[in-house]
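Report on the structure given below.
One protein chain is absent from this view; the other protein chains keep their places.
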Amino acid sequence: MGAWTQVSIDFETSHLYFPTLIGALLVVLGLAILLRDRARIAGAGRYWRDVFAAMDKLRFFGTIVLTVLYFILMVPIGRIWPNTGMGFLLCSGPYVLLTGLLFMHERPWRQVAALTAIAIAGPAFVWWLFTGPFFLTLP
Amino acid sequence: MTIKRRTFLAATSAIAILATPVALSAQELPGNVRMVIGSTSTGGDTYQNSSIVAEALGEHLGINIRVDAVGATEAFKALERDSSGSTIMIFHDQSYLGHLYGVQGYEDPFANYVVGPTVAINPGNAYLVPADSPYQSMEDIFTAAANGERVRVAIQPGGVSEIGFSAMKNAASVMSPGSEDNIVPVNTGSQSDKNQAMWDDLADVINGSIQANEQFTQLPEDDATAMRFVWITARPGTLEQAPAEGMGGTSRDELLQYASPQTSVTLDGAEDFTFDKEFFFLFNPDMDPAIIDQIDTALTEIFAAGEIQERQKASFFIPNFLPSEEARAHLTEKRDTYGQVIEQISAE
Partner (left out) sequence: MLEIITPLFLMLIVAGTFIGIMFGAIPGMTATMAVAVSLPLTFPLGLENGLALLLGLYVGGIAGGLVPAVLLGIPGTPSSLTTTFDGYPMSKKGEGEKALRIGIVASLVGGLFSLAVLYFFAPPLAGFAIKFSYVEKFLIIFFALTVLAALSSDMLLGIFSGVLGVFISLVGTYDISDGGNGKLRLVPPGTEYWLDSGFSLLPVLIGIFGLTAILAQAELGMPKELDAKDIHVGRRSTFSFSIFGGQITNLLRSSSIGTFVGMLPGVGGSAASLLSYSYAKTFSKTPEKFGKGEPAGVVASESGNNGLTGGALVPLLSLGIPGDSTTAILIGAFTLQGIQVGPLFITNNPVTWDAMIFAMLIANIAMFAMMYFAIRYFALLVTVPKHILFPLILMMCVIGSYTINYGIMFDVWTLLIFGLFGWLAVKLRLELAPFIIGFILGPSAEVYFVKSLESFGDYTIFFTKSWIAAALWVLIIGSLAMSIVLAIRAGKNGTQDG
């Protein structure tokens, strides 16, 4: 076979070989998409305005904010009682309750009570199962 | 039996835990300890060995110790973050070898952490050749290298698997300067990759272990997967403590043939190079030293009782308890020796 098919890979730099190849392929495909869909891409501003106009902003961003808070608080709270999973237990209840309330349309007291019960029992059971019988580390 | 204890602890602890937050008396291990290990495998030797120690220590001190197989980089991060004693680590020689070989994510454990007691040795580190290999011994390999033959050795670079290879190169250069260039690495990953490299004829010698490769040495020679040991890196004194029946179909006496002094890979022309994979504790440098004392004392008592040794031997570990001070001195010396080997072969 001709020499053009030959390749020598230096182990020290081999971590860059495949990423470079894939990166190049990605750029080529990206350009092809730009070329083909240029009209649609030009209309992106409008598209996004429509997306945000149609969006239920409270529920969408509410979910994200609650989730971020949940993740942020879990670790420091857990560190008060190290390696006990308390961070998970104490944060999951409120998180389940609040996202549940956020997702509900009407909030009749019976359903809220049911949700509250689940928000207490669910995380507690899972916490018990994972730190107890499964003996795993939780935040 | 463990279930009951755990379930009970978990069930009763919730309230008790809430009542006793951080300000614990810092001279002792807290009631819930996380033992991170430098391996991500729960089927591997580090995990097994750590869980034997964690269980014994937990029972002895009446506390909970969980073993988390988070892997080296994450384990060091977790250890770094927590100086309260609620995170401790167990790992083996990889912790400093990774640093000596300059692997990403490894810092000098002697400078950045506190090295604690050693608990056990895995004596299994070995090198093998295909059953039909022309090389009958390490001597043949060194002779071949001296005669200009290229010997390809499959290893996982950057640590425990490479140190024996570095020693081979070093020995070659001591015995016949220049011949070390004929001993070349084939960089692979897991044990199965190394075996495969042999079967694909990409490697003449592979790094392996007594535990994982012994059965391949028992296969009939015409089997394409059959192998032979050529070198076991353990110190003779370590292997002598292994059960007399050895491993599988290979007795301890047969294993000893492949180890120093019968099989010699020289360190400096006088002494043999040896390598034992030792498991030891690592602590956060700011952790209260009283906790280290507590662990030392507890382990001394546990090893005096003698039960843990049986567990370790059943899993082919050699019990090797050294309290922190001694362990640190021993490991520092070991690190220095290997540091020189690595420096010498890379200097040329």
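When the chains are written out, they are named A and B in that same order, and each has its own residue count from 1.
Everything below uses one rule, namely that a residue touches a chain if its C-beta (ideal position, glycine included) is under 8 Å from a C-beta of that chain, and two chains touch if they have at least 3 such contacts.
Quick caveat, the model's predicted, so the values are computed rather than measured.
Considering the entire complex, the omitted chain makes contact with A, B. Only one of B:Gln48, B:Ser86 or B:Thr238 touches the chain withheld from this view, namely B:Gln48. Subunit A residues in contact with the hidden partner, per the touch definition given at the top, are 1, 5-9, 11-12, 14-19, 22-23, 25-26, 29-30, 32-33, 36, 48, 51, 55-56, 59-60, 62-64, 67-68, 70-71, 74-75, 88, 92, 95-97, 99-105, 114-115, 118-119, 122-123, 126, 130, 134-139. By the touch definition given at the top, subunit B reaches the unshown chain through residues 1-3, 34, 40-44, 47-48, 51, 68-71, 73-74, 77-78, 103-105, 156-159, 186-193, 195-196, 199-200, 202, 211-216, 218-219, 223-225, 247-249, 314-316.
Note that in this section only the chains that are shown with their structure count from here on.
Each chain gets one centre point, the mean of its Cα atoms, and the points for subunit A and subunit B are 37 Å apart. Note for the complex: subunit A touches subunit B at residues 11, 80-84, 86, 89, 127-128, 131-133, 135-137.
On subunit B, the positions that touch subunit A within their shared complex are 3, 6-7, 9-11, 13-14, 17-18, 20-22, 30, 32-34, 64, 66, 68, 82, 84, 86-87, 157, 187.
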